[in-house]
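Below: one structure, written as structure tokens.
A single protein chain has been removed from this complex, and every other one stays in its place.
Chain lettering (A and B) follows the sequence in which the chains are written, and residue indices restart at 1 in each chain.
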Amino acid sequence: MPILSLITFLPIVGVFFILSMDSKRSELIRVTALLVSIVVFFISLPLYFTFDAHTYEMQFVEKLQWIPSFGVHYHVGIDGISLFLILLTTFITPISILASWHITKNVKEYMVAMLVLETGMVGVFISLDVFLFYVFWELMLIPMYLLIGIWGGPRRIYAAVKFFIYTMAGSVFMLLAIIALYFLNHRATGEYTFNLLEFYRLDLSFAVQFWLFLAFAFAFAIKVPMFPFHTWLPDAHVEAPTAGSVILAGVLLKMGTYGFVRFCLPLFPEASHTFIPVISWMAIVGIIYGGLVSMVQDDLKKLVAYSSVSHLGFVMLGIFAFNIQGIEGGITQMINHGLSTGALFLIVGMLYERRHTRMIADFGGLTKQLPVFATFFLIVTLSSIGLPGLNGFVGEFLILVGTFKSRILYASIATSGIILAAVYMLWMFQRVMFQEITHEENKTLKDINKREFAILIPIMLTIFWIGIYPNSFLRKMDASVNHLLKQVGEKANVASRVHKPKKSGQLQKNVIPKIDIVPECRTEW
Amino acid sequence: MLNLVGLILLFPLIGTAINGLIGKRLRKETVGYVACGSIGLSFFISVLVFCGLLLLPPGERLFEKQLFSWIESGSFKSTAGLQVDPLSSLMILIVTGVGFLIHIYSIGYMHEDKGYHRYFCYLNLFTFSMLLLVLGNNFLLMFIGWEAVGLCSYLLIGFWFEKKSASNAAKKAFVVNRVGDFGFALGIMLVFLTFHSIDFTEVFSAASHGNFEAGSFTVTIITLLMFMGATGKSAQIPLYTWLPDAMEGPTPVSALIHAATMVTAGVYMIARCNVLYMLSPFTMTVVASVGAVTALFAASIGLVQNDIKRVLAYSTISQLGYMFLACGVGAFTAGVFHLMTHAFFKALLFLGSGSVIHALSGEQDMRKMGGLRNHIPVTYKTFLVGAVAIAGIPPFAGFFSKDEILLESLVRGNLLYWIVGAVAAFLTAFYMFRLLFMTFHGVSRVEHHAMEHLHESPGNMTLPLTVLAALSFFGGFLGIPGASVINSFLAPVFGGHGHTEVSGAEAGVHHSAWLSSLMMVVSTAIALAGIFLAYQMYSKKPELPGKLAERFRVIYKLLLNKYYVDEIYDALFVNPIKKISVQLWKRVDAGMIDGSVNGIARLVGGFSNILRLLQTGYVRNYAFYIVVGCIFIIIFAVLGKVKF
Partner (left out) sequence: MITVTHYLVLSAILFTLGVVGVLVRRNAIIIFMCIELMLNAVNLSFVAFAHYLNSMQGQLFVFFTMTVAAAEAAVGLAIIVAVFRNKETVNIDDINIMKW
């Protein structure tokens, strides 16, 4: 059964259903969208259970000709790295749809956008053809752009355009690099193909790696977002509707980090080694800076947005530790961040629905009125802080262990981020939930309802599950991550022997290499 | 019987779940029964486990139970496993035993509170966390417990979250603890890097049989980092500031968490890692010095505080300092012994003060107490036992443990430690009896409305007091010099060191019976002197303290304001970080980074603005541009500049 295609395109089928409905029957549209996404989630579950953890080979592979004259294939498959991101996507989407029940403006278009978004997101994680990857990468931009631009807050147009152009600016470079890879591969093998697995076998010179790494890394770093490319994030989050924020934080940001793992490391191992200090410092600055800026925000969504910068800094740090703990921690942290930050946005959304404000100063003392809500909020907050026993800790600790193994200094500085996390999250929690109720409006708020309960419970269970028994996740990654490390390690060694007289791993002055692919490529054209 | 150890953890967890999930719908009695019952069962199993351990020959008293593999990634493995050895079995007895009493006490104390089930849910969760901390067989599991007790402390300090001061204190406790945990986490990582394992047994055997020379740099760093964690959790200089504020929580919480159990985690950790600490003389010096200085420092603040709970809080910090002093000089047994006796009498004192506060409808200021001994006789009598015990009068518990610490600090450490310890002991006796006299003796300064409701606490509150009083009296007999039961019991954990008899000889210091007897006499004299002074100042001549305060205004104000440490921290860390953050946000983020992003956008926009002037809207003009373009192309083509 072509399970991956089913997951990817079932939402599109749902879109056609919804398009055929009367736009006035919004309840029906909502339910249909929800059902479709739930079905997709259940279809995606066998991925986890039948996934063979003993091999690093791509699984559930499907390969069809698409544009034969350019060697483009519909080529999909997953390994232990993408598996959880797909599950995260199919998990988050129904929750987001359920969280958009209050949307009344253009429900039909909204749900269509959500489902198209799901297709795009899943597509990005399953593509093994780089061209296909790029198509999905751009595809998921459009519904997100619409979600922010149509259903967003007062400055939605600004935020949507900023989000779109920022991401586009990055992906242009990626497209360029993809095309370069295409021709380099042709030069090496005589075959025109966009097959990622073929690209993995390329033995690129250091200079080529250097520039192509930069091009890819630029696109991904914006998406992550890494300091200093993060400023689109707070704007986009603040303006996006709740579900938009949830998906943005939960899945879209992971595409950046996933891109690093899937493309930058295995394709350009040597360049990746060279860039360890640069990326790591960007990550570390992001961790500290994100934490500090988050601390002084007065808007809840902005606070969570900046905390994302901090959390994803951890992910990047882990990935660039180049050892199994770091990368497995990084992947775990991607999932964790998707869950906890997603849940935080959901919670902020629930507050917003009740009070129509997100300013911290407008709240205070809510625990008294909303005891159940407070419990959920606290658990999510603690998960975000990285309390042991909850999910955040597993990822964070593994990342730090991994980083510590490779570079003690980085880990020592980054660990201070866990102090900051406690400061900004608990201070926020205190101002929102504790102390006396200072605003009259807050005295009549209603506690969590059944729909909200249904939204939060699955996330809570997963938070505890990952925190208490992370092995059920980690074991599935082992083979793939080990293989990745082998790729990165081996290829880096080979490359250094062939192309570079001495392996320093450090970027030395005046050795920024000159690109040498341009003349050849031109003759190809 | 040892196999039952998992149940010790399970019961409190079940209690937490029941009270947390459906506690709201249960009757108050049921909530209380569930909470107390779970801890009671846990205590019962602990006793069984303890007995099971006793049945084994001393050399084999180590039992590990692997539950499941928790985090595993590459060579990094952390199992969820429990470890029972003399040290942890002693600790679980203390935690569940004292915890059980405090649970019972809480039924009475918290009876009127609206968050009754929430309170017991947290309290059970705390017990679970503490037991996990104690029973964990590796560093990471200990770290879970370590952080989880911090969380429970956060929840319970902020239990009355509507009070701003309470929620502030809760946050402060968590954050300050996090600062310590930062060190602890790094320490764990370094342990893993050095020993390739985080299992206690593996690490310690590698450390003791491995090639680590004493004083090796790595071990010093590891132990220092872990000690940083201990300063946070056990409220030592420089991270002690959260503990006095933690008194915002309900009083039984202060008794359980901030006196008897959680704060002792640091001492437990160091005792647990004694192998590592013994390898690093430098760290040992640091531990001892920090402990000694904290003991003195906190005691001096305790002299002038007027809030009954705050006096006890500083007393706790000071006593913890003693324990660290003991550990720092290598007398781990003495440290753990004091940990135990302190748990008894400090829990007693806190619960006693809670009983006083309860009687006075929430009044905590000692200046508004006085003459209470006839109104609340049981509380008074038990409190007196506690005060005598902490002051160190034989044969009460505190005497033996404190005496042992002082003796060890002299024998293994140096005279300076002893002097500091002795001065602190003097101060302890003084402020405890100051508290006693101000509260229970003299003329009543109780306000009128409180006087009307003045009553002795109900039976479920006085019973724990009585039991604890008995323990405070008899607890010390476990460690009578020369025939110390606890010494021989803990011997397997502390290996060849940490014992009065063995290591005294090992260190080459032969301290004979006469020295030990002399020290007893001296420390008793010191305690008596402190009590006498307190009696003079607060019972006989109540006007004297005021005069002294007037006379030594500067010192008095300094002490009253706790050396302005909170203010200094605010000025040094909190405020600058806030200011920097605001600057980062407004200037750097919004100004520079986003400014440059929008700047680029504006630049492109501006350029386009110039270009758009070409767009006149007259088709004619466009056609003209086309023609001009064509002409240019033709000219270039003719001149042969461009090849097609």
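As a convention for this text, a residue touches a chain if its C-beta (ideal position, glycine included) is under 8 Å from a C-beta of that chain, and two chains touch if they have at least 3 such contacts.
These numbers were taken from a predicted model, which means no experiment stands behind them.
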item: Touching partners, among the displayed chains, of the absent chain; value: B
item: From B:Val443, B:Ala513 or B:Val619, residue that would touch the chain that is not displayed; value: B:Val619
item: In chain B, positions touching the absent partner; value: 612, 615-620, 623-624, 627
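Just so it is clear, only the chains that are shown with their structure count from here on.
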item: Whole-Å gap separating chain A and chain B, where each centre is the average of the chain's CA atoms; value: 38
item: Touching residues on chain B, where the partner in the complex is chain A; value: 20, 24, 68-76, 140, 143-144, 146-148, 151, 154, 158, 161-164, 167-168, 170-171, 174-175, 178-179, 181-182, 185-186, 189-190, 192-193, 577-578, 580-582, 584-585, 588-589, 593-594, 597, 601
item: Residues of chain A that touch chain B when the two form their complex; value: 162, 165-166, 228, 230-232, 289, 292-293, 295-297, 323-325, 328-329, 365, 367-368, 371, 375, 382, 387-389, 393-394, 397-398, 400-401, 404-405, 408, 411-412, 415-416, 418-419, 422-423, 426-427, 430, 433-436, 468-471, 474-475
